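Missing here is one protein chain; the remaining ones are kept as they sit in the complex.
Let's look at chain A:
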Amino acid sequence: MKKYTYTEKIDTRSGFGAGLTELGRTNPNVVALCADLVGSLKMADFIKENPERFFQVGIAEANMMGIAAGLTIGGKIPFTGTFANFSTGRVYDQIRQSIAYSDKNVKICASHAGLTLGEDGATHQILEDIGLMKMLPGMTVINPCDFNQTKAATIAIAEHHGPVYLRFGRPAVPNFTPADQKFEIGKAVKINDGTDVTIIATGHLVWEAILAGEELAKQGISADILDIHTIKPLDEDAILASVAKTGCVVTAEEHNYLGGLGESVARTLAVNNPTPQEFVATQDTFGESGTPAQLMDKYGLNSEAIVKAVTKVLKRK
């Protein structure tokens, strides 16, 4: 198992903030909007440096999505910022009609996704957002795994024409992706070469997949691990190449098993190469209050759960 280290634990939302700040300096067409969550989204530096390119819309997410769509008419590249829950479910029809169907170049940037939002509880812990967004024709869906990858993704999506859903989170997590790693939309990142089982993870679960890979190595199991930061379009070639070697797969994500990465992988396999698969994901449930670590343990979204799923899927080969 390839060795991964990190220098610090830091939140992925700060990676977004850093990426947005850099875009403010390099791309004059980038504008930002926020619905009363500037601090949570780490947008302060962008605002300080580009006050004329920032729009505070207040607690009015539907209006924010519409204004963002309108700003594209005139060549602007709007980045909207609020929690994942309010970036998707609350404004689904606005995104569907004014952005996706209208093919507007809006970047929907969503923080505090999933259970790791923590103590605020289930009203804010959306576990359905990947599904909502990936079902929209033309929408690109990205869920990076750490600070460096989120920063790189933020910068990369400004160069991509079309609507993008960028999902990131609140807790401090290991920052292990090399700062100079190029972010390619739709391209999986190979974490480890292995032969016995494929582990496909996205977002916060990528680090857990690395930990699982280390544990499995101790047991003599060789895991082929993919970091799928782009859920749509999905890197089917990377998935099929891996599964051709291993013959079984575990997917891992901080999302409901319905509508998430696992379902997209399952479809790819069903069509091309039916393969035993286990899903590390929430089991069609809402979350609850608790610390991020407690919640990830309780809902089975950690390295132990991945190891368990690998043990199970290996028996189905």
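Simple rule for what comes next: a residue touches a chain if its C-beta (ideal position, glycine included) is under 8 Å from a C-beta of that chain, and two chains touch if they have at least 3 such contacts; residues count from 1.
Going forward, contacts and distances are computed from a predicted model.
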**Q.** Per UniProt, the name of the complex member that is left out, chosen from "Sugar ABC transporter permease", "2-oxoglutarate ferredoxin oxidoreductase subunit beta", "NADH dehydrogenase subunit E" or "Transketolase"
**A.** "Transketolase"
Q. For the full complex, which residue in A:I67, A:C145, A:V189 or A:V206 touches the chain that was left out?
A. A:I67
Q | Residue among A:D45, A:D103, A:D120 or A:E304 that touches the chain left out of view | A | A:D103
Q. Which chain A residues touch the hidden chain?
A. 31, 52-53, 55, 57-58, 60, 62-76, 78, 93-94, 96-98, 101-104
